[in-house]
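Shown here: the complex without one of its protein chains, the others still in place.
Moving on, here comes chain A:
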Amino acid sequence: MLSSKSSNWLHRLRASRGFPDSDHIDLDHFLSSSPHQIHPPKTPPLPHHHKSNDNGSISDLLSDLFHMGADFQPKSRTKKASRKQHCSKICHLSTNSDARVSPSPLPSPLPLPLAASSNHVVEEEDAKALSAYSQTEVTVIDTSVPCWKFEKVLYRSKNVWKLGEKKGKALITTDRNKRLMNDNLHKNKFKKKFKLCTNSSKFNNQGHDQGKMVVANEKKRDHCSQVREKSFGKKQKEEDSTPLFKVLSKVGK
């Protein structure tokens, strides 16, 4: 019953498409002899087909948007020519899950980049407006402003002047501040060295190398001592110099 039914529809299909109504057709012969008689049906693209193969559809989509390289072979396509894009497109990532890209294999103007480009146009307009202006960074001192000194970006187009904030504006770090920082760093370094030096005095019998290190530190201390002397006063200097002197004397032995 089933076989007769199936043969019937097969016969009907063959008849409708001009195929010989026989179970033993020589397909090669048929194709070579009468190609003009074949009219394959133009099946419309089936969305569910693409849904069923997500990987294929994504790769198709990506290949629509980008040049994927010469090695890339999309799985779900056979007609390469139709997918060729004349120029690359900007990919706008959307967080909106509904904004799916059309699964159509044919290249078509994609709605997503166009929708996203509305913002882009605004930016371009701003850029165009500003492009007419020359741009200068200025450092201004104004004694009516509490901080006195500030930095601005000045836009000028002939007699029109506009003010803008400096991008990535950081506090003006003066050389003076850097120097003060360096001085402090130097003090701290000296303190560390001094600690090392005083600690080493406890182990002064550990060998010749240890002694060398202490002497080296002592040599540097000549350079630093004035910093300490000026910053901590004479008393402190005398106190500090005593253990060092002891260390030296022990090393000398």
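Everything below uses one rule, namely that contacts are C-beta pairs under 8 Å (C-beta built on N, C-alpha and C of every residue); 3 or more make two chains touch, one makes a residue touch a chain; residues count from 1.
We take it that contacts and distances are computed from a predicted model.
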Omitted chain, identified by the protein name its UniProt record gives, among "Protein kinase domain-containing protein", "DDE Tnp4 domain-containing protein", "BHLH domain-containing protein" or "Golgi apparatus membrane protein TVP23": "DDE Tnp4 domain-containing protein"
Candidates A:A15, A:A132 or A:V145 - the one touching the absent chain: A:V145
Interface residues of chain A (partner: the chain not displayed): 134, 136, 138-145, 148-149, 154, 156, 159, 161, 163, 172, 174-176, 179, 182-183, 186, 222-227, 229-231, 237, 241, 245, 248-249, 252
